[in-house]
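In this view, the complex is presented without one of its protein chains, the others remaining in place.
Take a look at chain A:
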Amino acid sequence: MTTVPRRRAWPSALILIAGLAVVVVWALGTGPFPLPWQQAINVLLSPSTLSPAEHSVLFTLRLPRVLAALVVGSGLAVAGCVFQAVLRNPLADPGFIGVSGGAAVAAAACLAGLGQLAALPVAPQLLVSLAALAGGIGSAVLVIRIARVDGQTQAVTLLLAGLAINALAGGLLGLIAYTANDPTLRAITLWLFGSLARAGWPELVIGAPAIVIGIILLWRLTPSLNALLLGDAEAGHLGVDVRRLRIVAIGLAVLCTAIAVALAGIIGFVGLMVPHMLRLWIGPDHRRLLPLSALGGALLLAIADTMARAVVQPAEIPVGIVCALLGAPFFLGLLLRDRRLPELV
């Protein structure tokens, strides 16, 4: 038998924050119009030294994009962390309860519909985002309603209902894609792979504060989430109002996921893997795991997005693909290293 190492949370948080600072500077300097890193730092401190062209690239294109990567990444990772706790399943993912599936169908339907409508009162991108938000929340509510028996949310039923809704979403998505014309199909495909290119200031101004508030509210629930891991009855004996905790935690996590999907499309892996990797690193205590997941998710998505832009300049690879290509081998490496630890056996 071995004693399990427990790394301290604060040094880990500082490492992640330092990593974030480096990645943000790297991301701001990367693109078809490169800025050396010293200049990128200078620019952040005193923006007035820029030419109008540089100013426009940096403040209308790159800065919102980096911020979007940070919020979307942290929102997805925190939502994953919370779903894993509420479902008491370390392999749960925000996609499991149908949020991404519903959002994808709504967005695809919206894109296909847009192709047929010439003039629209709202900016089409915002419309697609709103459709995704509504679709994501709608399908999650449906799944949760199905899983509620006598006022109690059944974890297994929730997972099964989510699986069924995702399968249905996959079918509908296929149907929409199959009947779509070529430009629409391309737009749908791009959306399904996830991209941060769409997120501009208007979306961010609404989405970012919502995700940040969601994360802070979820952080306050973490002592109760820890107790919930012992079981519903045990958490109740410890003084947790389990019913209310489930509703609030799932609701906030669904909101974070739906906003993230509305901003950036479907980005897998982050919600499942980030909390899982950090749990191997600092242990399962949610008081530390949840804030570190926020930092880790932000870091992972910012790195993935910058690579997505840096590798094939001036074009870019959808960030969802980069996330999977980067994250899966890294996760497998961790698994190979730690597979003898008792928690993985």
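Here is the rule we go by: a contact is a pair of C-beta atoms (placed from the backbone, for glycine too) under 8 Å apart; a residue touches a chain by one contact, two chains touch by 3 or more; residues count from 1.
FYI, contacts and distances are computed from a predicted model.
Peer 1: UniProt name of the unshown chain, from "PadR family transcriptional regulator", "Sarcosine oxidase subunit gamma", "Heme ABC transporter ATP-binding protein" or "HEAT repeat domain-containing protein"?
Peer 2: Answer from the UniProt record of the missing subunit chain: "Heme ABC transporter ATP-binding protein".
Peer 1: Out of A:Arg198, A:Arg246 or A:Arg279, which residue would touch the omitted chain in the full complex?
Peer 2: With A:Arg198, A:Arg246 or A:Arg279 as choices, the missing chain is touched by A:Arg279.
Peer 1: Which residue from A:Ala13, A:Leu229 or A:Leu325 sits in contact with the chain not drawn here?
Peer 2: Counting the whole complex, the residue in contact with the absent chain is A:Leu229.
Peer 1: For the chain left out of this view, which of A:Ala13, A:Leu217 or A:Leu238 touches it?
Peer 2: Checking each option in A:Ala13, A:Leu217 or A:Leu238, the one touching the absent chain turns out to be A:Leu238.
Peer 1: Which residues does chain A use to touch the chain missing from this display?
Peer 2: 1-4, 6, 88-90, 223-224, 226-227, 229-231, 233-234, 236-241, 279, 283-285, 341-343, 345
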